[in-house]
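Only a single protein chain was left out; the remaining protein chains are all shown in position.
Showing chain A:
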Amino acid sequence: MPTVLKDEKAFEAATQQENLSVVHFEADWAEQCAQVNEVLEALSSQKDYSNVKFYSLPAEDIPEVSLRFNIEAVPTIILFRSGKTVDIINGVDASKITEKVQKHNVHSDGESKVKDVPLEERLKSLINKSNVMLFMKGDRNAPRCGFSKQTIEILNNTGVQYETFDILSDEDVRQGLKTYSDWPTYPQLYVNGDLIGGLDIIKEMLASGELASTLNA
C-alpha cells in the first residue's frame, strides 16, 4: 500500500523530492479511495515506475495541507516534483492515473519547455482559442458540476460553435484564471477574448434575449 503521510512535515519531505511523487488525498470512509490505493499499489510494483514514490494522505486529518490544495472531495491524486504540482486527477479514474504517472515519469527537456511558458501568456492564448470559449469543470460530454452542466445545455441549445477547457485538468490555469480575470468561480464564458460571466449571467442573457447576439458578436 502507498506510504501514509502522517503530517505536514512528512508531506513536505515527500513532495520536495526530485523524483515524481504521487500523493493520494483520501478518507478511510470513501470506497473509491480503497480502489485508488489498489491502482497505486499495482503501479508501484512495476519496474518502469521504480523511481516514482507513491503516498497516501488522510485529507481530513491534515487540514493545513488539504486546504492549501483546495481539496474538496476524495479521492484526489496530486503529482509533485521538487515541491511543484505537476498534475491532478480527480476521482477514481484508473486509466487517467496510469496515463499521467506514465506521462510525468519522463525526465525529458520537452516537458519543461511547456511549463516555462509564462502563465499569463498561456491564459491569453487559451481564452482566445475559440470565438466562444468556456472554462468549465469536465468537458461538454461529461460535465463535472451542476453549474457547468447547465451552461453546456444552454450553449448547445443556441447552436453556436464553442470550445471548452477542463479546469480540473490544470491547477495552474484553474487558479491563475481566477486572478487574471478577477472572477472567482467557474464556469467562465469568454466571447472574442472578453469575459461574459458565469451561469447566472448567461441565464439572464438567455431570458432577456441577449444571449444569441452576444455569442455571435
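The rule is simple: a contact is a pair of C-beta atoms (placed from the backbone, for glycine too) under 8 Å apart; a residue touches a chain by one contact, two chains touch by 3 or more; residues count from 1.
Here is the rule we go by: contacts and distances are computed from a predicted model.
Student: Any idea which of "Mitochondrial inner membrane protease ATP23", "Probable phenylalanine--tRNA ligase alpha subunit", "Checkpoint protein" or "Bola-like protein" UniProt assigns to the chain that's been left out?
Tutor: "Bola-like protein"
Student: Among A:A10, A:A30 or A:L119, which one touches the chain that has been omitted from the display?
Tutor: A:A30
Student: Consider the whole complex, including the chain that is not shown, and state which of A:L5, A:A59 or A:L123 touches that chain.
Tutor: Hidden-chain contact among the options goes to A:A59.
Student: With the full complex in mind, choose from A:L119, A:I154 or A:I201 the residue touching the hidden chain.
Tutor: Reading the full complex, the residue touching the unseen chain is A:I201.
Student: For chain A, which positions touch the chain that isn't shown here?
Tutor: Per the touch rule, chain A residues meeting the hidden chain are 27, 29-33, 59-60, 63-64, 66-67, 71-75, 90-93, 145-147, 182-185, 195-201, 204.
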